[in-house]
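Dropping the structure in here first, questions after.
One chain of protein is taken out of this complex; the other chains stay put.
Here is chain A:
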């Protein structure tokens, strides 16, 4: 009887640490996941996402901290005793078993009777659209097909907690969208809890109930997709949420909620997210973060002066790259085409500009 085969209310990570010799891959994660929640673990390559999943699944022992299911401690259990489903980043399909056998493996290990096993494997094959490939060996499948077998193999046992490590990274755009919906649908129909690793912010935003942003082995921010999208609490998180423009400036004062930032002689308004060390006094350095879509030519004498470097057609409008007098590149959107080399001014709504005072 695995712990995971019984249901739980909450999964707690309490100060989970993991060290590889002198290197600390996880620096004490604290997180509570509610039953039925879909959590996206978002972060750049090498930030410890896979390590975190491996610790939860029991494939890596933790170096410190505890993992609890309600009040039962699970970090001391072996992976087969935890019974969490896992989709591996490298698929880890059994090369000597057909697709059907691979998917049925977990059910067989749980002693599910043959007729029921066949029925559930069929359903899982249909869910990942691989009915026609059932008799093939993994080596005869494409990368994307292998990935879908890995998903089917993990979910067919209906584990209460599913861990997915970038399960859609190898699919084309269309199939990725389809599988995304399928994963969400399976998650809801099973009522399972899912922790989903990705470094694609769009995937995280569209799938997750809550997003956990990881950076260098530590949690930077936890929040709903809307919270993270509108108000990232940290410059790193803003980076992930599409705030592609980062402009250095100097604080000149406050105007209610908004900070006034001097950027190369132009003052712009933005929402203060993090204050500089020692308070938001004038003269302190700060960084403004702006999404390219929110930065537009003003057509007036206001805004940051740039010289247009490149303009690309993007269907609904144009995407431009401008360079300021000091050489900073700014990405912006424009409803109409612009001449290369033209001198324009760029501005954004105060609500769409985030000011971070603690950036290094």
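Brief remarks follow.
We take it that contacts are C-beta pairs under 8 Å (C-beta built on N, C-alpha and C of every residue); 3 or more make two chains touch, one makes a residue touch a chain; residues count from 1.
We adopt the following convention: contacts and distances are computed from a predicted model.
Taken from the listed names "3-methyl-2-oxobutanoate dehydrogenase (2-methylpropanoyl-transferring)", "ABC transporter permease subunit", "Sarcosine oxidase subunit delta" or "OB-fold domain-containing protein", the protein name that UniProt assigns to the chain not shown is "ABC transporter permease subunit". Among the residues A:110, A:185 or A:340, only A:110 touches the chain that is left out of the figure. Considering A:80, A:131 or A:202, the position touching the chain not shown turns out to be A:80 (whole complex). Only one residue from A:7, A:32, A:90 or A:135 touches the chain missing from this view: A:90. Not every partner is drawn; the one left out touches chain A at residues 2, 54, 57-59, 78-80, 82-86, 88, 90-96, 105-106, 109-110, 137-139, 143, 146, 153-154, 157.
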